[in-house]
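Let me begin by handing over the structure; questions about it come next.
In this view, the complex is presented without one of its protein chains, the others remaining in place.
After this line comes chain A, so read on.
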Amino acid sequence: MATFFGEVLSVYSRAVEEEEEDVEEENEEDEEIRRELEQKREVGLHWSPEVSEALRSGNKLQCSDFILAVGHNAASFLSAYVLSSANWDAVGHASVWNERSRAVTGQNSEESACVFHRRKDNPSVLICQVTCYLAEDQLFQWTEKVFECLQHRELNVIVLSDGSVADYKTADYLCSSSAPFLRSLHTDAFRDRPVCQPLEQPNIVTGLPSAVLNHCQVHRVAAVVYQCYSDVIGPDSVTMETYKLALTRLGRSIQLDPSPSTDVLRKFARTADIQSNLYI
């Protein structure tokens, strides 16, 4: 397709793949490759010996609060404000392989991309930080596998999620001073009042937060997503601070470090120094 300016673009449909023919005629080798790829893309959960022992004997994780942070800002917020202030144990991690996984990633970076932490003195509080990319076909599976390990009764789920103001639609023009801000979306079983405005239509939530919401909605679990719209690309301390509001309700089970030292925050924000000379 040629545009008004003459450049030729390949036509891309937002709804469907061009190849709509069935893959039934493929040969055995193709099928095997497909099957192997599918196996490789499977989400794996690796729990600590203590937890896996309990799961094996049929006991699900006794969990009253599950806090999930998706994205670098949300994950760094938990690291700086929560995980530093109380005694937390790393109890497991999820391993995910997909087209964006780098070929030469060290074992460490892969393991630290999706970690579960549990409070030492109150093991019913579980935290998960996800900073890696989960492909569209892996979201559902990740959610099913993780929630299969959790006791559903009396469970409260809070999801903190990074977003960009560029994805936020509003009839009013957003002036630069308004970002970052929070919007909430919750399941029918969530009875509390969210700490911020609901997400307005036509805005939607996608990715892991939406997969968790869908799961909780159909299984009638109380869950709320706090989506933070930020105008900074990398992790920054102002965006991290926005999430503070979302966790204030959890005072009894989580102690927030009211003002972490600047050194701590700087450590998390440093990863934003990407090798870009755009603004030099």
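As a working rule, a residue touches a chain if its C-beta (ideal position, glycine included) is under 8 Å from a C-beta of that chain, and two chains touch if they have at least 3 such contacts; residues count from 1.
Note that in this section contacts and distances are computed from a predicted model.
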item: Record-based protein name (UniProt) of the chain missing from this complex, from "Proteasome assembly chaperone 2", "Alkyl transferase", "Mediator of RNA polymerase II transcription subunit 27" or "RING-box protein 2"; value: "Proteasome assembly chaperone 2"
item: Among A:E53, A:E154 or A:E200, residue touching the chain not depicted; value: A:E200
item: Identified contact with the non-displayed chain, of A:H93, A:R119 or A:H186; value: A:H186
item: Sole contact to the chain not displayed, among A:L182, A:L213, A:C228 or A:L247; value: A:L213
item: On chain A, residues whose C-beta touches the chain left out of the figure; value: 13-18, 20, 22, 34, 38, 136-137, 139-141, 143-144, 168-174, 185-188, 198-211, 213-215, 217-218, 225
